[in-house]
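First the structure, then my questions, so here it is.
A protein chain is absent from this complex, but the other protein chains hold their places.
The chains carry the letters A and B, assigned in the order they are written, with residues numbered from 1 in each.
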Amino acid sequence: MVIDIKKLIALMTDFGYKDPYVGVMKGVIKSINPNAEIVDLTHGITRHSVLEAAVNLLVSAEYFPQGTIFVVVVDPGVGSERRALLIETNNYILIGPDNGCLSLLIERDGVKRAFDISNSRYRLLKISSTFHGRDVFAPIAAWVSRGISLEDIGVEIDVDSIVKVSIEKPMYDLEEGIVIGRVLYIDLYGNVMTNVKADYINLIETKVGSRLNVIVGNSEHQCIYERSFSRVPCGELACYINSWGFLEVAVNMGDASQFLKVKLGDKISFKAT
Amino acid sequence: MVIDIKKLIALMTDFGYKDPYVGVMKGVIKSINPNAEIVDLTHGITRHSVLEAAVNLLVSAEYFPQGTIFVVVVDPGVGSERRALLIETNNYILIGPDNGCLSLLIERDGVKRAFDISNSRYRLLKISSTFHGRDVFAPIAAWVSRGISLEDIGVEIDVDSIVKVSIEKPMYDLEEGIVIGRVLYIDLYGNVMTNVKADYINLIETKVGSRLNVIVGNSEHQCIYERSFSRVPCGELACYINSWGFLEVAVNMGDASQFLKVKLGDKISFKAT
Partner (left out) sequence: MVIDIKKLIALMTDFGYKDPYVGVMKGVIKSINPNAEIVDLTHGITRHSVLEAAVNLLVSAEYFPQGTIFVVVVDPGVGSERRALLIETNNYILIGPDNGCLSLLIERDGVKRAFDISNSRYRLLKISSTFHGRDVFAPIAAWVSRGISLEDIGVEIDVDSIVKVSIEKPMYDLEEGIVIGRVLYIDLYGNVMTNVKADYINLIETKVGSRLNVIVGNSEHQCIYERSFSRVPCGELACYINSWGFLEVAVNMGDASQFLKVKLGDKISFKAT
């Protein structure tokens, strides 16, 4: 077997799975570079949720090969004056609108160079006002995968000018013994991932098998701190360090986001019982 | 990097994403031609909507490389006497049932040769009555991608015998100053694409930023003619030339098809205010 490293292009959008939009982006890529390999990261991002896209990219990227080209099209401002970006981090190439969707990964990975590709000559000849995934981002990803040098594709820009999304960091209230976090992601099954890392949760002296209180608004719920949701009885609330390293709340065989009535960005706190 | 042009097979079905039907079609293709490259155009076509499939193929095909083999399986008549087709247009190979799903693209691209593959010896040995995607269309696509000559695969037929779908062309009523169109497609987000091209809409002296009336049945709604839906306030009705070149109506951050109560094929008209 010959290992011949091909550039991988990973796509993430909020286009869903009904329309031919993602398929057409792949057609564009394959027209420019028949050798490009394309992987779907997901197309199920909640419509226009830049924060959800940014979080997904942050947790997913490290599992892809060095040099992977990520194309993120969650783009509520398409057709406005928002810039289109091409970012070279220390590990990856990121392509997408300048609305913050790339910013969490940028912050962690470190940027080598950043480019404005809004008027790149590597876009398609005809540019629509509503589908830059097809007209700008896909073709530029394909040209990058063919090895065109980045400075030929865009105009270098100051990293500090890139739009950022931010999530309040978790906090520990020593007096009350409470870790105060935020909802970072809710998955298909209603599992509620927070921005609380294991070292925070250790502050409230939690051991596997012990009980915690989860506080959302004025409601307080008991849950069991476990290694996984499958460790608690069906229908009961569990919390555990999830596969990305964040504290997550789930109902075994149920939907924790509905049970807790939380949405992305909401405050969610944890306290020893 | 060696550019080694492989035949691309693009799949479009109404199978959705729950069942293993699409995966099995890919298994069949890979069993016959391990080198075939497969792209999903979409599997979200509304069940049995031949017109929707035809429209999607029409707008999408031009973004794929010349020579792409399109397999369309939207096949309410599977198990009946309807023919199975293999069409060589001036740009592509089209494979699917003879129910009109290929006809809009055929009309635009021009046909070089058309074949009946209903009894092709390149089908699987065992043919079911309900899954020709697996038993007929996928294997024939795979054999075409291996370079088998088309006349060995099917029996040449008269192009005029192919079943067509048709959509009334838009009309301009000079007296009333109304452009009368039809709903051509409704996407996941409820954006309503019509069959009205930009040159029709110019007849009613519309400028970007001006207002139009959208007429559906007895209802008339004001909307803003813009470059994209993101240019109007949230919850408001916008119309714009969409990324395929057709007039489209959307509600910014909302669902225009629900708001207007329209479905595929419905009459939808536009008038200056």
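Operating definition for what follows: a contact is a pair of C-beta atoms (placed from the backbone, for glycine too) under 8 Å apart; a residue touches a chain by one contact, two chains touch by 3 or more.
All values reported here derive from a predicted model rather than from experimental measurement.
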Check your understanding: Looking at B:Arg47, B:Lys169 or B:Lys261, which residue reaches the missing chain?
Key -> B:Arg47
Study note, to complete from the structure: Per the touch rule stated above, chain A touches the missing chain via residues 1-6, 8, 10, 12, 17, 37, 39-44, 56, 59-60, 63-65, 68, 187-189, 227-231, 240-243, 253
Revision key, fill the gap. Note that chain B touches the chain not displayed via residues 6, 15-20, 22-24, 26-28, 30-31, 33-35, 38, 47-48, 76-80, 128-131, 134-135, 146-147
